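Right, one structure below, let's go through it.
The other protein chains are all here in position, but one chain of the complex has been omitted.
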Amino acid sequence: MVAVQSRLDRLVRPTFGRHLLFALAAAVVLLLLSSQIGAYDDYNLTAVAIFAVAAAGLNLLTGLNGQLSLGHGALMAIGAYTASLLLKDHHQFPVIVVLLAAVLSTGVIGIGFGYAAARLRGPYLAGATLTLAVAIPQVATRYKSIFGGESGLTVAPSSPPDWLGADFPPERWLAWIAFAAAIVTMVLLANLLRGAPGRAFKAVRDNEAAAALAGINVARTQVLAFVVSAACAGLAGALLAYWTGVTAPAGFTLALSLQLITAIVIGGLGSLAGAVWGSLVLVFVPLLTSGMASRLSLPSSVADNLPLAIYGGILVIAMLVAPHGIQGALRRILAYGRARWGNTPGGGQKGVVDWDDPAPDT
Amino acid sequence: MKSVMGGNALRIRAIAILCLAGLLAACGTSGDSSSGTNTASAPGITATTITIGSTQPLTGRAAPGYSEISPSSNAYFNYVNDHGGINGRKITYYYYDDGYNPTNTASLTRKLILEDKVFAMFSALGTPTHLAVVDYINSQKVPDLFVSSGCNCWNDVSNHPYTFGWQPDYTIEGKILGQYIQKSLGGKKVGYFYQNDEFGTDGVKGLDAQLGASSVPDASRQNYVPTNTNIGPQIAALKASGAEVVVSFSIPAFTALALLGAAKLGYHPIWVVSNVGSDVTTLTGLLKNFSKGAVGGALLGGMVTDAYLPLTGDSANPWISLFKGIHDKYVSNLPWDANVLYGMAQAYTFVQAMKAAGRNPTRASFVKALETTKLSGGPGLAPLGFSSSNHLGFLGVQIYTIAADGTQTTTGPVYTSSDSGPISQYSGSASTPPANGIP
Partner (left out) sequence: MSRFFVLTLNGVTQGAIYAAMALALVMIWRATKVINFAQGAMAMFTTYLAVFAIEHGTPYWVGFLVALVSGLLLGAIVERVIVRPVESAPALNVVILTLGLLLFLEALAPMAFGGQIRSFPPAFSIVGLRLGTSQVPFSPFDLFTLGSVVAVMLLLLVLFQKTDLGLRMRASAFNPEVSRLLGIRVGRMLTLGWALASLVGALAGVLIAPSLLLYPTFMDDVLVFGFTGAVLGGLDSAVGAVVGGLLMGFALTYVGGYFGSDLETVGALVILIAVLMVRPSGLFSVQRVRQV
């Protein structure tokens, strides 16, 4: 018994340590980066971090646990409205309190919806979550006095603490908060995935009956996956409230939920790094094409819609050309490089921390 | 680390002289309107260009109709540029597609201000979308001109001194429409059909202030959300409540849907529609295909609405011939309708304001000039309300009716009001455009 225990310890602790080291390295890099670039770039990187948090949770749910959710935009809305209600009428709360409250409220709702949807599979779950996505914003419109109706609730930006100096740009402060949230989320998720729950998620995805036979409580696993992903979405939603400055139904349409799914598939389904790649695409592709309408001298109906056509085209082509997303493509390039120029065949030490799940079976 | 002392000293002296010269130049030209040269007096203004920016719904649910506004403004700016620009500066107008999503608005506004370094925001469209950025824009001290929304939230001089409205606010419009109903449709039962956001609720506030809230019972107040086009139940409820006059604060699509829904029920009240939803071109286009079974353009007949700009169908009006000419030359792919007129009239007001601000304004001096100069001679039927205490745009409207064949006829004078004050008749007269169409 003791031998097993100590062997387990030796297995788990280095992983956690490795994750922490990686997190620290990432934190340092991001800190330096954000200080070098301008406020506008800080602002955009904040958006990447926010979507990465939501996408990471969704990737756990959909990529690793196999539950397709088309409603995570609505869960982000719950987090955003929680934050906005706390900060309503210029109430002051420390950022960490607001973020934790959002995580809690969305997590609780995640438990409720998770249990209701625990028996649903595939397109049926997709349909249920789709309806969630269109219903939640309507609650805000209905209860106008609480949620502000169509104009929504304004959120005052979080001002940097005094010890950072009077000239510290608020965009950089928010970027630091978002980076911290993203790193913490990634570390926690990575640990979860390396442990028993992570194995249970994948087991249920791959073969539910076999997992049940092996002693895994399927319902609890499904609900746990849903709650964890909901908590991530809630955290992202609260950060989004700070970032946008207003929380209104128009910001949480079905399109947001679909964008999150797009992000995780383009980035690489089932991998935490894929969440980051997908968020980069989500934030920067529209920005790069946004100037087209007013700068190209095409008739307005063409110029207006060209960015959207390009985005749609990219999605279609990406699926035809890179079915495992960016992370899959990178892995293939890495494997090709290793096969071509690497020395140790078969196995060998991984020099870089590999958070990623081996590519899901096709 | 060897440094040539002599060379260094010379370089330092040269730099100092240049700095001094630059300082003198800046001091000499800030706010000085009599100097004859253009300088880069503010971010977004160079010797040869003025750059302004906007966020607009160019795609998505809100795009039909509204996506015409920004290219129309741009068409007027191109017209001005082709005639020499403002003081020899060309206007560059960047308008970005936010898809009516405040998340995108937040990002694109920062792109305009931090990256494109626009001099001012212009014509930003939408209430929830602009609420996301109004605090930020003011904190950056960027002029936020002529927000394309009739919400009275843009008239907040103490918190948002750089933000200005343009179109008449919905409450004022509601009051003037209510006054018309009292004068010309008195005694008839009234019902409301309104969009369930502050466009509709502010309009209803104005109507209630004028007609008295108790005169319109709850059953006669029906609202809709733009995301749900099934309004059959609401129209049926209005019919059941016996309303003979229906005031509609609706966007054009929903005005048409309401008319069609009413026709389906054989219900023909008198429709009093907000200027937001009564564009004749759009409505006739939306109704023309329903000519079977005596439905169609005939539905428009007798519609009452209001305007603060000349009527799009009034081809004899010199403003209309000016703007239509520009439309035909620069944006002929767009239909000629109220959205195009709106965009061009807004652009005209901007050029007026730019000229009033002097040759080399700063952002602050521009705002000051807008508050103190009485911009007159523009296409508006009512005066603009800009002052140091009021950032509302047009202060009133004029009632007009639409005939079955689409002819628009004004009735009565122009009225002005404020959110809480009385309605007064405007005694000024309509102006004609300058010879070349540039203020």
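Lettered A and B in written order, each chain numbered from 1.
Just so it is clear, contacts are C-beta pairs under 8 Å (C-beta built on N, C-alpha and C of every residue); 3 or more make two chains touch, one makes a residue touch a chain.
Just so we're clear, the structure is a prediction, and the values are computed from it rather than from any experiment.
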The one of B:Ala256, B:Val367, B:Val414 or B:Ile438 in touch with the missing chain is B:Ala256
The one residue from A:Val29, A:Ala135, A:Leu164 or A:Ala335 touching the chain left out of view is A:Ala135
Taking the entire complex into account, which one of B:Lys183, B:Lys288 or B:Lys329 touches the absent chain?
-> B:Lys288
Where B:Ala63, B:Val331 or B:Ala347 are the choices, the one touching the absent chain is B:Ala63
Where A:Leu20, A:Leu258, A:Leu287 or A:Ala329 are the choices, the one touching the absent chain is A:Leu258
Even though one chain is not shown, subunit B touches it at residues 59-61, 63-65, 67-68, 196, 223-225, 227-234, 236-237, 240, 252-253, 256-257, 260, 263-266, 282, 285-290, 292-295, 333, 335
Go through subunit A and note every residue touching the omitted chain.
-> 62, 68, 116-121, 123-124, 126-128, 130-132, 134-135, 138-139, 141-142, 208, 218-219, 222, 254, 258, 261-262, 265-266, 269, 301-302, 304-306, 308-309, 311-316, 318-320, 323-324, 360, 362
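Keep this in mind: only the chains that are shown with their structure count from here on.
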Approximately how many whole Å separate the CA-defined centres of subunit A and subunit B?
-> 38
Residues of subunit A that touch subunit B when the two form their complex | 38-40, 43-44, 47, 138, 141, 149-152, 154, 156-157, 240, 243-246, 248-251, 253, 255-256, 283, 286-287, 290-291, 293-295, 299-301, 304-305, 307-308
Contact footprint of subunit A on subunit B as seen in their complex | 58-59, 63, 67-68, 70-71, 74, 93-97, 99-104, 106-108, 110-111, 114-115, 127-129, 131-133, 135-136, 151, 153, 196-198, 225, 331, 333-334
